[in-house]
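Single-structure report; data block below.
What you see is the complex with one protein chain gone and the rest in place.
By written order: A and B. Residues from 1 in each chain.
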Amino acid sequence: MRKANGKNEPLFRLVKLDSPSWKRGLAQRALALLLAMVCGALLLLVLRKNPVAVYWQMIVGSVGTKVALTNTIRMAIPLLITTLGITVAFKLRYWNIGGEGQVCLGAIAATYFALNFVGKVPSWLLFVIMFAAGALLGGLWAAIPAYFKAKFNTNETLFTLMLNYVAVYIIQYLREGPWMDPQQTGFPQIPRFPMEARLPKVLGVHVGWIIALVLVVLVYVYLRKTKHGYEIAVVGESMDTARYAGMDVKKIILRTIFISGALCGVAGMVQVSGADFTLTETVAGGVGFTAITVAWLAKLNPALILVVSFLFSMLEKGANSIQTVFNISNAAADVLTGIILFFMLGCEFFIRYRVVFRKKKQARDLETAITAAVPAAAQPESVPTQPEQEAKEGAECSR
Amino acid sequence: MKHQNLAVSIRGLCKSFGPVAANKDLSLDVRWGEILALLGENGSGKSTLVNMLSGLYLPDAGSIAVDGEPVYIRTPADSFRLGIGVIHQHFKLVDVMTALENIILGLPKKSRKSKKAHEKAVSELCDRYGLHVDLHKKVYNMSVGEKQTVEILKVLYRGARILILDEPTAVLTPQEIDRLFDILRKMRDGGKAIIIITHKLNEVMAVSDRVTVLRKGETAGTVETASTTASQLAAFMVGREINLDIERVEPKNLSERLNVVNLTCVTEDGRKALDNVSFTLNGGEILGVAGVAGSGQKELCEAIAGLYPVKGGAILYKNVVDGIEISENIVGKTPREIFQKGIAMAFIPEDRLGMGLVARMDIAENMMLKSYNDTKSLFVDRKKPTEMAKTLIERLDIAAPGVNTQVSRLSGGNVQKVLLGREISSDPTILISAYPVRGLDIHSSYTIYRLLNEQKQKGVAVLFIGEDLDVLLALCDRIMVLCGGKCVGIVDAKTAKKEEIGLMMIGEGGGAYA
Partner (left out) sequence: MQQVINFIYAAVLAGTPLLFGTLGEILTEKVGNLNLGVEGMMFMGAAVGFACGYYTDSALLAVLGGFAAGALGGLIYAFLTVTLKANQNVTGLTLTIFGVGFGNMLGDYIMRHSPGNAAFVSEKVKAAFAKLNVPGISDLPFAGKLFFQYNVLVYLAIAIAILMYIFLQKTQAGLNLRAVGENPAAADAVSVPVTRYKYLAICVGGGISGLGGVYVSMTTTGGTWVYNCVNGLGWIAVALVIFAAWSPAKAIVGSYVFGGLSVLRHYVVLEIPVAIYAMLPFAATIVVLLVTSVRQSREKLQPKGCGINYDREER
């Protein structure tokens, strides 16, 4: 019975890497992307399409022409801004899954002014009002679950998720009720925005892209350089420590999540006023969810978010273009996105850990013999080593 | 096999975490029917060894033999099959389940039977070893002592023949400890092999048959308990002769700093965490606080620091402003207002990092935790805290590569030095220091005691919440004993007896005020 538990060492074990090098990380991510594309290629082969041609079309269709590039950038704008919003919340370790709803509410607020204030105020002022209203309503919408989180520790993941649906149905209600365009017959619609309420274009794309870039810088500075950013980092790490440091934790949660929601609200404003020119239930179109993945993959780093959200938009735009060219369901884009994301998520593991396989028997015996022969000399005791050793023991005791 | 009477025999065990070696060339033997104490400072690799024996960690090299047969323990299941039962320092129980459910959790298929049958069998086991616990009580309603009993039952019920207890006495009262030792002796006499891991020398002397001393992941040696003394063991443990006496400076120029009057705090579930507690704290003295874990120590510290809501009573802070002595009730003030008055708190929670320091931030960033908001600017100033961190690392001899080292990467002793150092450098008038030597080795502990004594000599009023009665008796001037949130008495540390305090801690005796 006692021998039953195997005479062998297990096949492999995992070693956590202390500080993974970014070069190795980059190489592994590239490999993961490649593998994901191979997987996607297999899928395309099943659909009897030429993977190389399809992939090439995705690149051409997303950045190959000026029109395509403008469209891709236009898709990237709301995603980028929303991701910034989600990032602010994630820094606080607050799972804001409600970006979708906050985008909707921002869009609702902007639409209200676009429909009712045209002609009453100068166009530039209208944009300022729409921007502020979008941010305010998005922020307040996000602040509801944040309030309950701060007060009763209500699970924010589930709460924000539910609010997304409420937000979508609010738009449906407005579309079918108070804001319905009386001139439209048939399918009820909200009127299209007058020209004065549409964001102007700069270099072929609406000014949302400038707003987005400015926000990238602002969010970076806010999180890294300001006192608020410091507070967010401390609260995110430990609420007890924050209280101990004299921080008003509830206020910080509310303030931060308000900002998070406000950024999402701005994304909604930019989307209705810059791209859609009307309000529909699909105004968010899933960016709230995609933003979560983008924020995660970009490791909450605003500069990386810029890159990753652009790549995502390329993927989406490229997938749209293969739909028309190759007659592939546009759902294939989601499948491809899903596959790439799966591989990216999986590859994080190989960046963090090293897999050590069982050594061959002789090699192990030899090594044991060597270690036995040179006991202490093989273990240099530099200054950092010993404290780390204790730290490990300390960490073991914790939790 | 050559050592038939050996229960466990370990040779040349190594285990590293990344570049750090926790165990290197560790060897020990334990026989059937004996209690082996495993003694070592923190960082000597005790917990790592336990985790390898219980199948949670895999050794890098070396061999383990049970009953003379070489084995690989790859999973906890392997460990159980070998008859090894581990009682971890931090209990591994499921809160929302009952004692019985926890005991039968994960039993192998062949030993499955009805709950009733299990209950009967467990009760018999209780009777045999004199263990008492309500099997239908949910774990979250249990005291630490009860939880430990459940843990012991868990391994016994699985037929463990080799018991390993990792720091089992850390959270128990002296009386509970005696009871535990009785149970251990009973089990030893029943032929079981027992390894008890501890760094408390008196317990080693009291219960063990032999002692194996670990030093820096290696076996320093093994001795018969009967043929050694506590101070010999201590010297063995740290590798040199050390003085076990803590210096106690005579207090002078005592002046009242804090007057706590009828302080009452109520927990969220309506229990009185502090019940009518009154005491004074003087500048230039160290007032110790003794008590079983969870007697209100945490709430007391937090109430003074403004972190815990006060239901009744007052906390009067005395200060001299412009030559006039003023006394001010600080109940209701925010934590910030209170620490700006000069009341500093260094609280080392059980996980050591939970409060006071941000583990993932570096030393410099941790320096500004309380002062970051002192300026009017919108941005944080990182220059001053960096300077402060540099000074601290030098002055307190903190082993860290630099100011940008993450606190989580420091050892326990250095973490505690960083925390205490930061509080001290704010020049406080009152220093609340809760469990500052928690889990520290002897050497680091003495550095901390020295720091506290320095503060005392400077005229700071020091409140010292401790776990180890020997330390409290040696370091403090007076000791207040808490029991169930009540102050059962304040004794003079120079004359008090340990047994007396132990009885007061569980609510018997006491009433003496010094």
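Definition applied: a contact is a pair of C-beta atoms (placed from the backbone, for glycine too) under 8 Å apart; a residue touches a chain by one contact, two chains touch by 3 or more.
The shown structure was predicted, so the numbers you read here are calculated from the model rather than taken from an experiment.
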item	value
Of B:Leu6, B:Ala77 or B:Val471, the residue in touch with the unshown chain	B:Ala77
Contact residue for the chain not shown (choose from A:Asn50, A:Asn155, A:Gln184 or A:Thr324)	A:Asn155
Residue of B:Lys24, B:Lys46 or B:Lys154 touching the missing chain in the full complex	B:Lys154
Of A:Tyr55, A:Phe289 or A:Phe326, the one touching the omitted chain in the full complex	A:Phe289
Residues belonging to chain A that touch the chain removed from view	14, 16, 47, 95, 97, 148, 152-155, 157-159, 161-163, 165-166, 169-170, 172-173, 176-177, 286, 289-290, 292-293, 296, 329, 331-339, 341-342, 345-346, 348-349, 352, 395-399
On chain B, residues whose C-beta touches the chain left out of the figure	54-57, 75-77, 79-80, 86, 88, 92-97, 101-102, 104-108, 112, 140, 154, 158, 268
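We adopt the following convention: only the chains that are shown with their structure count from here on.
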item	value
Centre distance in Å when chain A and chain B are each reduced to the mean of their C-alpha atoms	41
For the chain A and chain B complex, residues of the former touching the latter	1-10, 13, 15-18, 225-227, 229-230, 233-234, 237-238, 240-241, 243-246, 248, 364, 367-368, 371-372, 375-376, 379, 383-399
Contact footprint of chain A on chain B as seen in their complex	12, 14, 17-22, 24-25, 42-48, 51, 58, 61-62, 66-67, 69-75, 77-78, 81-82, 89-90, 216-217, 305, 307, 334-336, 339, 345, 347, 349-361, 365, 368-370, 372-373, 377-380, 399-401, 408-415, 439
